[in-house]
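One protein chain omitted, others in place.
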Amino acid sequence: MIAVSILKRLLMAAITLFGVAVIVFVLLRVVPGDPIAMMISPGASPESIAALRAQYGLDASLPVQFLVWLKAVVVGDFGTSISLRRNVLELLAERLPATLELAIVALLVAVVLGGAVAVLGTLLRRTPGEPVVDTVNGLCLAVPDFVWALALVLVLGVAFPVFPLSGRINPGVQVDFATPFYLIESLVTLRFKVFADVAAHMVMPVLALGLPLAAIITRVLKEALLEAMVQDYILLARLKGMSSLRLVLQEALRNAIGPTIALTGVQFTFLIGGTVIVERIFAYPGIGNMAIDAVINRDLPLIQGLVLVFGALFIVINLLVDMLVVAFNPRLRHG
Amino acid sequence: MTASLLSISGLSAVSDREGGMPILRDVSLSLERGEVRGLVGESGAGKSTIAKALLGILPRTVRVTGGTVQFEGRDLLTMPARELRDIMGAQISLIPQDPQTALNPGRRIEAQLTDGLRLRRGLSSREAHARALKLLEEVQIRDPQRVLHAFPHELSGGMRQRVLIAAAFALEPKLVVADEPTTALDVTVQKQILRLIRDMQKVHGTAVIFVTHDLGVVAQICDSVTLLYAGKVIEAGATADVLQNPKHAYTKALMAAGPRYDRPDAGLEPVPQAVFEQLRAEIGIR
Partner (left out) sequence: MADVALTPPAVRRSGLSKNLRAMLREPKVLVGGGFILLLLLVAIFAPWLAPKDPLEQDLMLGNLPPAGYPGTEPGYWLGTDDLGRDVLSRVIYGTRIALTVAFVAAGLAALFGTVLGLIAGFYGGWADKVISRLVDIWMAFPPVLLSILLVAVLGSGIHSVIAAIVIIDWTRFCRVVRAETQAQAKMDYVVAARTIGFPRLHILIREILPNVAPVLIALVSLEMGIAVIVEAILSFVGLSVSSDTPTWGGMIAQGRQIIYQGWWVLVAPLVVLFATVLAFNQLGDGLRRALDPVMRR
């Protein structure tokens, strides 16, 4: 039963991804700017322009261009970036891990922080502490990642320069990484100094991405927890001698968490969208930052590759979230 | 007097939400060990306020203005919170009204049934499992092994109520408060559940406060009955005495009004307005 539904979802995901590919391809072919015009030196001969055009396959008709591109993508060939003159797949493989590390750490921070504040707010319910938690959280809800990022730049970067303002690692740190996952690799290989440097570079972008999500998690989870806390089973559990904290964590949380997981999944895709601007602000070398450059330079092969990667990420996340929701709900588990 | 398990005397309370309106007026009642006492009244009569006071779960909006609730000679109302927590659930337990919401939908029956055994009695999970199996057999669940591993949504309403009864008796309490435990169930299941509570109570020698609005239920299960209106005790005594020889006009009217198991074909007559007026005059409201 579950296997069938997962298979169905995977098929749907493939179709969606194909749709995204088609839309992006068509959309970018109607772009007014000419990518070749941006890479040639002024005064190049018409012949050399035509040669370049042919080299990037831009002289064929649209459907042919699409088929050629699709065929190549299926075998893992995303083409060559026009602005960076490098293999797109290589570029993505180099930059994607940076963004993944950033997004996942931000997600963890958001879940832990948002969850903790939600539990705190629930424990403080109907006390003077509750409106304080609600007000602070309400304020955080109104602050988007863009504003968080810049506020952090000012406070932790300039006023109290605690953390580095840009990049992923201090250029003075001499290390050879075997993988592009700097954070994980430095931790696994126990190079703590390097790990600390990489982590320090991540603090501000992680906070900028994680804090808005934390605020959303707090609001939704606290509401669900409060709803669960007035149920009779909580009353009975209290009579069994459970402490307030245990009531929230053991009894209420498992029933309240379903909607929160579903919402966190959707919001996590927004968070990944947010890496685009946050990476830009912190000059962090991920795919988000690269996406902006690609758009500005009208680098078609790179944009296509990037959008496909983003699309695939969203689809995988949605799939995982659906499975998690089922796993946490015994009612759905037994269908 | 000191021999009484429970003795409520002169208990008065007001609701702060409704501008200090009295919701209990000088209520007194006592309960012996192993006695089943019906607490009867329409909604708002104060019966569930008494039940909540017994369990130490009065809402913040209810303020006790006088009286004592002595359980084995100690006043529950003035007892330190920690001592109160040791009594609640262990010596005084609850059979809740709605089995739909009284079981945690996210936890297996075994976990919920053995919480108290592990937390309060310090049983190992194996001992608790064995005890839980026995309890489920006692409440006449046919396939206890399966039920222990089930989630609440896999059980019928009657089954859930049986589980909750098992949980209420798990720690061998001296007093069980049954808060309208059959109102959410089918009529056929109601009878079985009533009989089960009666059986469990006899086997364990437990006293029961049975909150209900149904005099028919009282006739079936209770040794004695206390009838309330607007927070005031209207009539109290042994069930047989009260039902066969009601002293108050309200009791008589109520007996004529209710749908009853013993006489399902009896006509329903609403309580006459004059009776309410008499009641209000006696109690002294408006």
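Each chain carries a letter (A and B) given by its place in the written order, and its residues are counted from 1.
Keep in mind that, in the parts below, contacts are C-beta pairs under 8 Å (C-beta built on N, C-alpha and C of every residue); 3 or more make two chains touch, one makes a residue touch a chain.
Because the structure is predicted, anything quoted here is derived from the model rather than measured.
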| item | value |
| --- | --- |
| Shown chains touched by the chain that is not drawn here | A |
| Residue in contact with the excluded chain [from A:L154, A:V188, A:V230 or A:V316] | A:L154 |
| Option touching the unshown chain, where A:L27, A:A50, A:V64 or A:A116 are the choices | A:L27 |
| For subunit A, the residues touching the chain missing from this view | 16, 19-20, 24, 27-28, 30-33, 139, 142-144, 146-147, 150-151, 153-154, 157-158, 165, 269-270, 272-274, 276-277, 280-281, 291-292, 295-296, 298, 303, 307, 310-311, 314 |
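Operating definition for what follows: only the chains that are shown with their structure count from here on.
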| item | value |
| --- | --- |
| Subunit A residues touching subunit B - in the complex, by the definition given at the top | 126, 231-233, 235-242, 251, 254-255, 328-331, 334 |
| Residue numbers on subunit B that touch subunit A, as the complex places them | 55, 57, 60, 85-86, 88-90, 93-94, 96-98, 101-107, 112, 115-116, 119-120, 151, 153-154, 164, 167 |
